[in-house]
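Worksheet: the structure to be examined is printed underneath.
In this view, the complex is presented without one of its protein chains, the others remaining in place.
Then we have subunit A:
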Amino acid sequence: MVTRPNGFPYVAGGTLLLILFITMLFSAGMGFMHISASAVLQTVVAHFFPTAGAELDPVTVSVIIDVRLPRIFAAVLVGGMLAVCGTVFQAILLNPLADPYTLGVSSGAAFGASLVIVLQVAGLSFLPKVFTVPIFAFAGSIAALLAVLALAAGDRRLSSSSLILSGVIVAAILSAAIGFLQFLAEEQVGIIIFWLMGSLASTSRQDILLLIPAALIGSAVCLFCGRDLNIMAAGERAAAALGVNTVRLRWTLLITCSLMTALCVAVSGIIGFVGLVVPHLLRHVAGPDNRRLIVLSFLGGGLLLLCADTLTRAVLPAEIPIGVLTSLLGGPFFACIFKKRQQDNGRF
């Protein structure tokens, strides 16, 4: 048993924040055009707080401010939100292997996106694709979420097993429907597949303006319920006897987190493993208290996705989809932790 001194969460949080900031700085300098970290800092400061006499290279400004920073912020915000949602889903479904996609949010988004791509192939485009794909993805996630909740709500207590089962049912139906849409899409099937694999390449400043309030409000709601969330670990009946309104807590947090996830999916496609691995690892290091876990997960998830995105954007010879990269790296990594913990104490 690791004894955790009281100052630990603040030290860990501060360290993660610092690492995240430095990584963002270096990431902004990396890419086709190399810029030093100090130049990045100078450019950003001079851009947002213009002082007379400061000479800025317009190309550098454009590369950093218009191209790289939106993508970097998107990576941090999406990664952070996915990890926070993963933490909450794991705590509320009492399942350390739950992730933000457990309630079918990703399948719904994939269905929405596939549907609009097929409609466009069929010549039924009413808006430019840039707008319609995210909107349909978002609508698809919400529809899938509502279907899952409607299925699970027959169980008055909204228990974790009926939620997980409802998620599985809805996801199975939707994945068959997506298969059918891919079949209909014929030669355009590549667009659907590329979308399903996730990418942060096309994030714009408008996306950031949408993601920031979502991340702030969503994480605040989760933190606000942090202590109730801890008590849920004692099981439904014990939590209720300890004064937690379990049904209301489940509804509030499931809807909050699913909306956050749906927004992430609409912006960046489906990015796997961040929401599963980050909370899992941090719980092992920082303990199970959700109040600190939510904060640390946000920082850790943001850092992880930023590193992965920088890797695919600036280091690898060709840009591979971020969802593929996170799963390719996260999967084996997760397998190693799993084996190690099995050997350490014979349980998981």
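The working rule: contacts are C-beta pairs under 8 Å (C-beta built on N, C-alpha and C of every residue); 3 or more make two chains touch, one makes a residue touch a chain; residues count from 1.
One rule holds for everything that comes next: contacts and distances are computed from a predicted model.
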{"item": "Listed names \"Iron complex transport system ATP-binding protein\", \"Alkylation response protein AidB-like acyl-CoA dehydrogenase\", \"Nitrous oxide reductase family maturation protein NosD\" or \"DNA repair exonuclease\", with the criterion being the UniProt name of the chain not displayed", "value": "\"Iron complex transport system ATP-binding protein\""}
{"item": "Residue among A:Ala234, A:Val324 or A:Ile337 touching the omitted chain", "value": "A:Ala234"}
{"item": "Residues in subunit A touching the chain absent from view", "value": "1, 3, 91, 94, 96, 224, 227-228, 230-231, 233-235, 237-238, 240-245, 283, 287-289"}
